[in-house]
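Mind looking over this structure? Questions follow.
The complex appears here without one of its protein chains, the remainder shown in place.
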Amino acid sequence: MTKPVMTASHAVADIPDGASIMIGGFGGAGAPVELVHALLDQGARHLTVINNNAGTGQVGLAALIRDRRVDKIICSYPRTSDSRVFTEAYMSGKVELELVPQGTLIERIRAGGAGIPGFFTPTSVGTPLAKGKQTQTIDGRDCVLETWLKADYALVKADRADPFGNLTYRLSARNFGPNMCMAAACTIVQVRTVVDAGAINPEHVVTPGVYVDRICEIPDPKQEEELVRAQVVYP
Amino acid sequence: MTKPVMTASHAVADIPDGASIMIGGFGGAGAPVELVHALLDQGARHLTVINNNAGTGQVGLAALIRDRRVDKIICSYPRTSDSRVFTEAYMSGKVELELVPQGTLIERIRAGGAGIPGFFTPTSVGTPLAKGKQTQTIDGRDCVLETWLKADYALVKADRADPFGNLTYRLSARNFGPNMCMAAACTIVQVRTVVDAGAINPEHVVTPGVYVDRICEIPDPKQEEELVRAQVVYP
Amino acid sequence: MNELSSVALSRKQMAWRAAQDIEDGFYVNLGIGMPTLCSGYVPDGRHVTYQSENGILGVGPSPAVDQEDFDLINASKAPVTLLPGASFVVQADSFAMIRGGHIDLAILGAFQIAPNGDLANWSTGDDGVPAVGGAMDLVAGAKAVRCLTTHVTKSGAPKLVASCAYPLTGLGVVSRIYTDLAVVDVSDGKFILRELVEGLSTDEISAMTDAPLLIAPDLKPLIAPAL
Partner (left out) sequence: MNELSSVALSRKQMAWRAAQDIEDGFYVNLGIGMPTLCSGYVPDGRHVTYQSENGILGVGPSPAVDQEDFDLINASKAPVTLLPGASFVVQADSFAMIRGGHIDLAILGAFQIAPNGDLANWSTGDDGVPAVGGAMDLVAGAKAVRCLTTHVTKSGAPKLVASCAYPLTGLGVVSRIYTDLAVVDVSDGKFILRELVEGLSTDEISAMTDAPLLIAPDLKPLIAPAL
């Protein structure tokens, strides 16, 4: 089945207030800047965002937080080279934080995509992040129960898409995108280029098209890290 | 780190009696015929084998069962076009069977490789295969607890390896191999060809070399399905 | 049963009927056996993507015999081809696709189906070798499960029963049944007869069904082309 190719503003148009949104990327690698800016322009509020971090500088996710559009963030590392926007919002009680170990975060996302409602992990046992969680010893390992994480939408940056939504990623920009594509009810992907059917070797596909709902072709995408270093403020 | 390249008989030489062994493949695709035959020649007994099936014809895993080398099989589908060897051994009480739904089987193998001691799945709830298993309702889904599956050895057929053990697979012969490589203490891989360092694009690697311990180069590997159709008997 | 043979659908016709309900854009898993025939009868213009649980998305038709490659097989271990846009995934990812709710429809065979949607299709509980494969994963994970089966066994025993006597594959999973005689919906704990082959009365089909069979107000004839 071919997937619709549309503009970023069109792709995010139906995201409602209160939506949960997974946003791909680790640092600037894989951050879907154009999609997040389209969401910023679109106006949805009271969002729950799942990302490894909590925004840097004044662009992308940081701009979304700055403009009080995010009620809650689920992430592992909300401190970056310039995470003042999140820090201010958090310290003033404007945004809720659910802190999750990075491996548990991605395993929960993977579980959401793979239909695993819960899993036991030794990660965080005996730490404050295990507080209140069910524990069990399995095969001699003390574990905590973690549950799956799903979202209404995923915003993901890939490199190439074919008309069926099959994706490849560039270098370490692969990171969270492929797992997030599987865990969201509606996955919106920005790609550098939409290639012809057959142009992606079936053995090289990283995200099969079944996980992709909407494609935005953005031929010269911004690299978030470069925007941050240039101190760009959006909008 | 480069991985040792050796003959099949050398690679399986230290597999002891009583070892647990994951064997890759689904049907003939991905069945590591040469490695299994080397194991047959080697003589280890009282093995526990994890495979999707339970052998076909008189080659590979079927030959191992025929020669009473396998005490127990963990699999999802022990019936094939010609699974008489297993049927006879099972009906006469010579081999124990742990029947596991295919998705639960591979998720348990994946959990073994990924360090997840247990997970909850809706698969098999309310069926005889859930008997005696811990149950829990998570997020409205009734689930059974399944535990990780690891093995002492994995025997896997891939297509290409580089000197660092990075692997690619051919077509649907990919199936169980990549997950099994991660779940075994010692992973032995037969490949059609060992290519130069750098010959496999880092974005195309399916199994990273960290999961591979020994490599056997078998330039013209047998396809198990073709052996079965030709009614080959090994040895 | 002889008098019924003239009206019963053939295997191909049964597959044809099930295929008419496969929607455009669906990702579909076809069970081993008769369900695999469905892919040949999807109406023109509908784009359907077939998944095979051994790790292929985008399975195409069988190859010519001289083109067979046993490294490219489906879940029935038969050689297949790839359609444009196909991809391979590792086994855990293939079942993530199934168990994660990404497959719109699974069409499976059946031994017994109950009005509460319970399905038994992996074991007749005898003393032979049990085998389950991906059946329990498919019924737990696919968005919809429909069954394709003869209405009664070879010996005439109903397959639509008040309660499954055979070991279950899944609880409350089946939503529609295509048999050689009828199309039956499974909804709110009831069997509802939607379509019936011509020449067979509702009393006759009820007699071959071992559970109450409600008759849809708009009961339609079950008609398939000659195939």
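For clarity, chains are labelled A, B and C in written order, and residue numbers in each chain start from 1.
The rule is short, and it goes like this: a contact is a pair of C-beta atoms (placed from the backbone, for glycine too) under 8 Å apart; a residue touches a chain by one contact, two chains touch by 3 or more.
Every value quoted in this text rests on a predicted model; they were computed, and no experiment measured them.
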Specify the shown partners of the omitted chain in the complete complex. A, B
The one residue from B:G118, B:P163 or B:P221 touching the chain left out of view is B:P163
Considering the complete complex, of A:T104, A:N166 or A:T187, the missing chain is touched by A:T104
Among A:P78, A:P163 or A:P202, exactly one should touch the missing chain; which is it? A:P78
Sites on subunit B contacted by the missing partner chain, in the whole complex: 1-2, 110, 112-116, 162-164, 166, 182, 197-198, 202-203, 205, 208-211
Could you pull out which residues of subunit A are in touch with the chain that's been left out? 26-30, 76-81, 83, 86-87, 90-91, 97, 99-104, 106-107, 109-110, 121-129, 169-179, 206, 223-226
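In this text, only the chains that are shown with their structure count from here on.
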What kind of graph do the touching chains make: line, ring, star, complete, other? complete
Can you compute the centre-to-centre distance for subunit B and subunit C, using the mean CA position of each chain? Integer Å is fine. 30
From the C-alpha centre of subunit A to that of subunit B, how far is it in Å? 34
For subunit C, write out the residues touching at least two other chains, lowest number first. 88-89, 92, 95, 98-99, 140-141
What are the residues of subunit B that contact at least two other chains? 107, 121-122, 169, 171, 174, 206
